[in-house]
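All protein chains but one are shown at their positions in the complex.
Read from first to last, the chains carry the letters A and B; within each, the first residue is number 1.
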Amino acid sequence: MRDALRAVFLRDILQAWRRRADWLTTFFFFIIVVSLFPLGVGPEPAILRVIAPGILWVAALLASMLALPRMFASDYTDGTLEQLTLAPQPLSLLVLSKIVAHWLLTGLPLVLMGPLLGLQFGMAPDMLPVLFYSLLLGTPCLSLIGAIGAGLTLGVRGSGVVALLVLPLYIPVLIFGSGAVEAVGVGTAPGGHLSLLGAVLMISLVVSPLASAAAVRVALE
Amino acid sequence: MSFNWFRYSSPQTFYPLAGRLAPFFWIAAVALTIAGLYIGFFVAPTDFQQGDSYRIIFIHVPAAWMSMFIYVVMAGWAAAGLIFNTRLSSMMANALAPTGALMTAIALWTGALWGRPTWGTWWVWDARLTSELILLFLYVGFMALHASIDDPRRADKAAAILAIVGVVNVPIIYFSVKWWNTLHQGSSVSITRAPSMASTMLLGMLVMVFAFWAYSIATALTRVRGIILERERHAAWVAQLGTE
Partner (left out) sequence: MQWGSVGEFIAMGGYGRYVWGAFGVTFALMAGEVVTVVKAHRASLRRARLFTKRGDDR
């Protein structure tokens, strides 16, 4: 059981390593989107500091959404996904290890990069760790919720549909994530937001593997 | 007594039943709308605070209620279609989605037109308005997903999973938006609930709620008949219908 999960996980990591350009796209997309805002809004530090948490979080949402099609697509075309559904292990757990691999490759870089970009926006030193923790709790939620959308849109016509499905479901993560950082900005404790973000993570950890596995099964019918 | 509950769960038996029921709901919708508008415009007094602009609630509140109610009913049908593998349930979910989206759009539009004279702004990022907007996105996602999958049964199942996830998410979204809104109180207009309403106002609103209810059922029944014909084209009973 554990071997199977580890095998799926390592296989995804290895495959991603062979196609590094794919994953670097997400990472640079995040950086570029964030950098566009000062150019669009203007360089006033006071304004940038206020909107920074929201910008970083919206960019994280978009970047993680951009990476979603790659979660299952190649396994879907080459038949690996079909093999996984026939495996004796529960599909939901196998899907979960794929989600974890996906998060390590697309989510974790954003978590590490976030505070650095925060500095560019003149965030106060006490906001940066909170930004880090909010991204650390929030980006796994994005990968988990996104997996449902990725599974549902396997083999559909048109590529933009996944955005319509997933972005509305991302909203609570956006609110709690950027809210935590903003709370520090106005001098209140971020604990409430972070706890709620943790609660969202727990709920999606339970719901998402089941729903994603169901979605994958429907796609393979 | 062996009444077969599943007798009407097959498209073949439901198609004529829907055809017989729809006219009643159309008539009820028209009659209730006329009654509701009469009460709303000629019996209900002018509100002493909001003047006559409050009359928008006679359509705003029913539309907002229906928009939320239809989403839950739609998800229920979709889930039933997924669990019991009944085609008709999925078709009902499919028939309800556009009407639900329309109700959401009406609620947003009338809300804006009510908000302008009442709060002095077309739109505020209030918890209720924002949730309604997100609800519209959820409807759009459901319809877009269904439309983008060619195989109808696959589309039904995928859309059903999305609808169920959406229903789990709706309370979380509502709570998060509410929480977000209270923390940003300074930037938003505080919205007081509808003023204490005269009983005739309440009566007019209730009649309009039932009118919208009848309207939604009538449109859903008519739409589902079209969907049944499209999807059951190869069935013998449709062929028989075609020769009549």
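Quick note on the criterion: a residue touches a chain if its C-beta (ideal position, glycine included) is under 8 Å from a C-beta of that chain, and two chains touch if they have at least 3 such contacts.
Here the structure is a predicted model, which is why all the values come from computation and not from measurement.
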{"item": "Visible chains that the absent chain touches, using the contact criterion stated earlier", "value": "B"}
{"item": "Which residue of B:56, B:92 or B:127 touches the chain not shown here", "value": "B:56"}
{"item": "Touch with the omitted chain, as defined above, among B:71, B:114 or B:213", "value": "B:114"}
{"item": "Missing-partner contacts on chain B, residue numbers", "value": "41-42, 45-46, 51-53, 55-56, 59-60, 63, 98-99, 102, 105-106, 109-110, 113-114, 116-117, 215, 219, 222-223, 225-227, 229-230, 233, 238-239, 241-243"}
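In this text, only the chains that are shown with their structure count from here on.
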{"item": "Cα-centroid distance, chain A relative to chain B, in whole angstrom", "value": "32"}
{"item": "Residues of chain B that touch chain A when the two form their complex", "value": "134, 137-138, 140-141, 144-145, 148-151, 153-154, 157-158, 161-162, 164-166, 168-169, 172-173, 175-177, 179-180, 183"}
{"item": "Of chain A, residues touching chain B in the complex", "value": "148, 152-153, 156-158, 161, 164-165, 167-169, 171-172, 175-176, 179, 182-183, 196, 200, 203, 207, 211, 214-215, 218-219, 221"}
